[in-house]
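One chain of protein is taken out of this complex; the other chains stay put.
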Amino acid sequence: MAGNSFGSLFRFTTWGESHGPALGCVVDGVPPRLALTEADIQPWLDKRRPGQSRFTTQRQEPDAVKILSGTFEGQTTGTPISLMIENVDQRSKDYGNLVSAYRPGHADFTYDAKYGIRDYRGGGRSSARETAARVAAGAIARKVLGPEISIRGALVQLGTEGIDRTAWDWGQVDENPFFCPDASAVARWTEYLDGIRKAGSSCGAVIEVVASGVPAGWGTPLYEKLDSEIAKAMMTINAVKGVEIGDGFAAAALRGEENADEIRLVDGQPQFLSNHAGGILGGISTGQDIVVRLAVKPTSSILIPRQTITAAGEETEIFTKGRHDPCVGIRGVPVAEAMLALVLADQMMQHRAQCG
Amino acid sequence: MAGNSFGSLFRFTTWGESHGPALGCVVDGVPPRLALTEADIQPWLDKRRPGQSRFTTQRQEPDAVKILSGTFEGQTTGTPISLMIENVDQRSKDYGNLVSAYRPGHADFTYDAKYGIRDYRGGGRSSARETAARVAAGAIARKVLGPEISIRGALVQLGTEGIDRTAWDWGQVDENPFFCPDASAVARWTEYLDGIRKAGSSCGAVIEVVASGVPAGWGTPLYEKLDSEIAKAMMTINAVKGVEIGDGFAAAALRGEENADEIRLVDGQPQFLSNHAGGILGGISTGQDIVVRLAVKPTSSILIPRQTITAAGEETEIFTKGRHDPCVGIRGVPVAEAMLALVLADQMMQHRAQCG
Amino acid sequence: MAGNSFGSLFRFTTWGESHGPALGCVVDGVPPRLALTEADIQPWLDKRRPGQSRFTTQRQEPDAVKILSGTFEGQTTGTPISLMIENVDQRSKDYGNLVSAYRPGHADFTYDAKYGIRDYRGGGRSSARETAARVAAGAIARKVLGPEISIRGALVQLGTEGIDRTAWDWGQVDENPFFCPDASAVARWTEYLDGIRKAGSSCGAVIEVVASGVPAGWGTPLYEKLDSEIAKAMMTINAVKGVEIGDGFAAAALRGEENADEIRLVDGQPQFLSNHAGGILGGISTGQDIVVRLAVKPTSSILIPRQTITAAGEETEIFTKGRHDPCVGIRGVPVAEAMLALVLADQMMQHRAQCG
Partner (left out) sequence: MAGNSFGSLFRFTTWGESHGPALGCVVDGVPPRLALTEADIQPWLDKRRPGQSRFTTQRQEPDAVKILSGTFEGQTTGTPISLMIENVDQRSKDYGNLVSAYRPGHADFTYDAKYGIRDYRGGGRSSARETAARVAAGAIARKVLGPEISIRGALVQLGTEGIDRTAWDWGQVDENPFFCPDASAVARWTEYLDGIRKAGSSCGAVIEVVASGVPAGWGTPLYEKLDSEIAKAMMTINAVKGVEIGDGFAAAALRGEENADEIRLVDGQPQFLSNHAGGILGGISTGQDIVVRLAVKPTSSILIPRQTITAAGEETEIFTKGRHDPCVGIRGVPVAEAMLALVLADQMMQHRAQCG
């Protein structure tokens, strides 16, 4: 397929480059008669918006979304919803010296290898700026899922620094510039990331996203399992190098009896006694929280020179001046939330189609 | 979509339950004029076949594959290739006591939640037996990829036991019952897994799969990235709970300058000095080895009783007599290889379509 | 995509060649808990089965269908249903002289042009024998649609011979070897087709298929309109060269006021006063009968020699001895019914997903 669409029944297609006039997406398959205006989408974009702390790129983008189609008098009509976000602060000159050299860790080399041409301005299509379109689409997905399903994300590791999971407080996530759920870690993380930033370096991160309220039964085995769709979705996010569900990699070291999520009846309803599975068995939701973690590599744009070559086949060194996030994982949190919402909205509709 | 197909241009659809008369797949989109007979497929099935050591299920299945269509005089014709493997050793009686109780860690509960009906015999459709069809399809994918691309897998962690990566020897992988690449670990692993097995327990594992010879430029950004397709593919394998590419989760703790794969010219050709990226940047292959790891949870079928409920809503205990793998991760190795081959064959054709 | 699948939510994939060991299909996405055994499918296959009159090929195939997966204790389980029909009466020797010469009107030339290889035995993959798999899948589609939706087909033109539409009687369709709804035409058609047959020639036909009981609201604009899906479906049937909905080509000669299907209220319900539209407006069903006609070209296998060339590039003449239908349109009737059922089942599920 062509590559820039995701989902089948609830399906979105994104377009746009970092330094083009605009970016956007078309969200297709949306059920009709959902209340929807720009005001339902903008808050999620504001959460992802750059320039809000010294730990995110200083590019100033209002990221104001416009709905160009698919709604009528404040309601969805079932027709495709076109969303557009204009690019305002492109500053193409910043990237003048990156025209020919391949930045290590970036997609410069591979886009040239594949297409034989690339828009080098700000990373072109491979820029994380594209994720604004996902967040916008994700806001519509949340509408489809309704208020009983909540999708929340947090940063659980910043570079080498972790959290105290016993101190987890969702209420803290929006109170610090890291989406960190552990208030006691914030000072430490601040100091750590300031050090990284001042060194002209960057660091990776681990994001955790949790969906609560998903009923048992969603997911389409065997090749559109809920977890495989989630894994795919998360791995499409820039800089993500790993995805795990529930205990994930730690499950490899468990014994069968440790890993089993036993079931009892509570008030006549099935109740799992643990959630090693992360809310998914056989590719189908169990009704428990769906728990996903994703590993984000360190930002590839750093001030420390690295060895590379040019498109013309010459050796050189490169470093990235200008604006960048010292940890792209931070702004990845609302993106990961959006991707989980988008997968769930699609799977909800799939389930309704076959079993509803 | 309907769920039992994978891939778009090179596309396979599997069918069959653990205790039905047969299982199989239809492989569609195969290029014409490739030499193909059962003899090209059978060796890969033999590698996955149960009953070959005391560390795999004692179910005795010859797993003899038949080609029912799509070839003519030993060559592919471009029409769909139907493969069938008959089930021989079903022993449905073994599972008589599992009719109504939901086995923790298995898909029993969720299939009932989704479909309101399930074939409980041997796990029905959710049985790992289905992976035989993938391995068969994967053998065709290898044909499509040609001899210059090699895809090899190994077990790099068995429960709590790891390997010495400096001792890695691909030649060892087929010399022990674990697909272990480190000869020095085999005795230790044997003792460890014997202990697990005798305790009626099970353990998880980590598989590593490597594709060599993939040229730079494969993968379809942004939503069919090579790594997102791989992540999806791996997560469709039974019991897999995590996938990572290159450094994966370890990348989260790196700094930007550590994670950068620098590039030099060697004999005028680009040469990466490291492979933290696992051969993929921006969703497109770099030309380096593609390195994937997947975490497999412990086999859910164990002899140790666990608490659960029945479909009728009663609390009970359950344990699984009969045949099972103490570590399903072992036989997951050829399955993971097959899935990687299947993704690559599809992406090769996608690349040829758009950029060829 | 790979080409041998149809539908998205209710999706089937066929495989098999005319002279291979078997043919079949995998039907995926079927809702669970529908009663289904071979006895639900076989009668539709029997209707299409060859060798039932002198006006169809004398190839003797029992066309006995086997369900290999996807049901349990007589009910669908929501997992893929694999259907297989063994080929019994292949007689490959009949086709010995057709190995190298391209039969005009057949796909011999084009399959070679595309694939550079073809299974010439009985037309290989391009044989109308493949339609048995469609009819089998169509029987499942009828189950999904339920008893309130009826799908019936008839032959309304045989070569140059038409019917008296005022004499239309569905009850006559199964009473003659032509699926002709006009009893008064049967003798005339018999004489006509006997003439064609004895001359070693063949003729074309027009099939009409009608779906009754489809509620208003099915169809997915703009590119999966109910009529565009139907047109696609019908055009996939061997030898079909045209499709029309409602008045079809005749609508081109109407004026707007003639073509308008006016609406009144009858017992408070909308009632159309005519059905020029054939039950579809804007790609969505109106609740009226869906009326489809398809033109079938004359059978290309005839005893009258025609000029052609060989694969080796030599001019020659060819005629087709052996078994063939003098009018393939006749046996196309149950196939067209099946295709309409398959489209409707898919669109029913699509509608439920988005608007249900």
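As written, the chain order gives the labels A, B and C, with residue 1 at the start of each chain.
Basically, contacts are C-beta pairs under 8 Å (C-beta built on N, C-alpha and C of every residue); 3 or more make two chains touch, one makes a residue touch a chain.
As the structure is a prediction and not an experimental result, all values here were calculated from the model.
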Of C:L68, C:I302 or C:V333, the one touching the omitted chain in the full complex: C:I302
Option from A:G78, A:G278 or A:P298 whose C-beta touches the chain left out: A:G78
Candidate in contact with the missing chain, chosen from B:G29, B:G70, B:G204 or B:G279: B:G29
Of A:A2, A:V88 or A:A167, the residue in touch with the unshown chain: A:A2
Residue, one of C:S53, C:S150 or C:T236, that touches the chain absent here: C:T236
Absent-chain contact - pick from A:R48, A:R103, A:R118 or A:K232: A:R118
Subunit A residues that touch the omitted chain in the full complex: 1-5, 7-11, 13-17, 20-24, 26, 28-29, 32-33, 68-70, 72, 75-82, 114-119, 124-125
Contacts of subunit B with the absent chain, listed as residue ranges: 1, 8-9, 29-32, 78-79, 221, 349-350, 352-356
For subunit C, residues in touch with the removed chain: 1-6, 8, 14, 102, 104-107, 109-111, 113-116, 125-126, 130, 157, 159-160, 196, 201-206, 216-225, 227-236, 241-265, 268, 270, 273, 276-278, 280-287, 295-302, 304, 306-309, 313-315, 329, 350-351, 355
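Definition applied: only the chains that are shown with their structure count from here on.
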Length of the line joining the C-alpha centres of subunit B and subunit C, rounded to whole Å: 39
Approximate Å spacing (C-alpha centroids) for the pair subunit A, subunit B: 26
Touching two or more other chains - residue numbers and ranges from subunit B: 1-5, 8, 14, 114-116, 125
